[in-house]
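Would you mind keeping the following structure in view while I ask a few things?
With one protein chain withheld, the remaining protein chains of the complex are depicted in position.
Let's turn to chain A:
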Amino acid sequence: MAVAWIGNRETLVERAAAHAAALLGSSRCPVFSLDTDIHGTRAAIALAERVGAAYDHADSAAVSRETALFTDKGAMTVAPGEARRRADVVVIVGELPQIHHQFVSELSATVPDLSAKNQREIFLVGSNGASAPPLNNGRTATLLSCGEASLGATLAALRAQWKGRQTSQPVSNFDDFTKALEAAHFPVFLFSGDATEGLALEMLQGLITDLNRKSRASGLHLPASENGWGSALASTWMTGFPLRTGFARGVPEFDPWRYDVARMIADGEADLHLRISSSIVQPQKKKNRMALIALAKTEEPIAGAAVTIAIGEAGVDHEAVVYSSRTGSLRSIDARAASELPSAATVIRLVASHVSAEAALPC
């Protein structure tokens, strides 16, 4: 089975890696987009430093919003296990990504064993017509909405009404919500940056802060992308900064606008794109003749890529460390169907070994 290509021509991995390294070495503005495990991220950041690249998540808008909540405002959060065991009121804030639906379903099927209430009420904040992930036992979430108002506006109204202030439009089912909160010991708000604008995330945290003046409440961060959040954490310990960090000037600089890799590609700033993702993604629209190096789980060259190298999928082809939203931390996973396909980290290190440098890569 072929595992490496230069253009459409099959080649040895070693040669493809050397060619990728040559492209990186001659690039004036390389960018990396990542959708990979922790060790893939670590290797990519070490390579980014060496070649002066900027890096970001492959689908970074939501990850960036979640990151901004922490860099700009801070938050009150709770571990998922604690939410499962303690939340007597669960409030689903907006639409949650598909990957979290099973956990929401599990919350609806269980009761909090660490709460004296021994039952769980479920609400959904969203506009009219919004739907919660499927709940268990035929349960439905009570909708808290202000007609067609945005999620941010609805949260603002909810917060204002809770504080006894007037709102231009009342929140539906507010009395039920008040009753539930007054009886609750530990309400938990489930949130993601996926379909929630940044200010709405801040407004939610304002509401949680208000609730904590007299009783307890917290928010459960359910990341839009587990790989994205894992990469953000690894980047933060390695460079001090989350994703959207660049080494253009030799040292790491965090700039969520400037190093938005999708923007850099769309605006024609980048001249070389290294994309690391086990899934196959269609090339992004670009304004210049940017070259693409694709590391993907593929049996054929990626259309338009100058170099393609096949990699395995974390947790399928090889063991890996990934972020788990189910535990709220990093988790080690075994290979479900171990294969000889190399990990992203292995291939990135191979590419890096062809980039001239005085020091060995730190990881």
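Here, a contact is a pair of C-beta atoms (placed from the backbone, for glycine too) under 8 Å apart; a residue touches a chain by one contact, two chains touch by 3 or more; residues count from 1.
Keep in mind that, in the parts below, contacts and distances are computed from a predicted model.
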Name per UniProt, for the chain absent here [options: "DNA-directed RNA polymerase specialized sigma subunit, sigma24 family", "Cell division and transport-associated protein TolA", "Sulfurtransferase TusA family protein" or "Formylmethanofuran dehydrogenase subunit A"]: "Formylmethanofuran dehydrogenase subunit A"
Selected from A:R216, A:K297 or A:H354 as touching the chain missing from the view: A:R216
Touch with the omitted chain, as defined above, among A:K73, A:K163, A:K287 or A:R336: A:K73
On chain A, residues whose C-beta touches the chain left out of the figure: 38-39, 42, 45-46, 49-50, 67, 70-79, 81-82, 84-86, 106, 110, 113-114, 116, 185-186, 212, 215-216, 218, 232-234, 236-242, 247, 250-254, 319, 321, 324, 326-332, 345, 357-363
